[in-house]
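Excluded from the complex is one protein chain; the other protein chains are retained at their positions.
Presenting subunit A:
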């Protein structure tokens, strides 16, 4: 059975076909919005909208939020780390802790 490339799912696409598959995706605003919506409902129906949902459904979202905020502020944190080294406030083995938790 020959499925056209456009309708294949990501895991069924061969490696050589990957660039053309990516270019064929729907990049219109409504396409992107549809992708976000599908992703949201996939997560929601798997982890939250179940009979005995646990705290993990909410915690994973919050963990992802923390991680994204860390990525956003990575540059400032590493610059302040350099300042801290220069003024002699922190020894090199406390590097991990200086990327402070808040």
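Keep in mind that, in the parts below, contacts are C-beta pairs under 8 Å (C-beta built on N, C-alpha and C of every residue); 3 or more make two chains touch, one makes a residue touch a chain; residues count from 1.
The rule is simple: contacts and distances are computed from a predicted model.
Per the UniProt record, the absent chain's protein name among "ATP synthase subunit a", "Nuclear cap-binding protein subunit 2", "Proteasome subunit beta" or "Pyruvate dehydrogenase E1 component subunit alpha" is "ATP synthase subunit a". In the full complex, subunit A makes contact with the omitted chain through residues 40, 44, 48-53, 57-58, 61-62, 65-66, 69-70, 72-73, 76, 80, 83, 89-91, 94, 97-98, 100-102.
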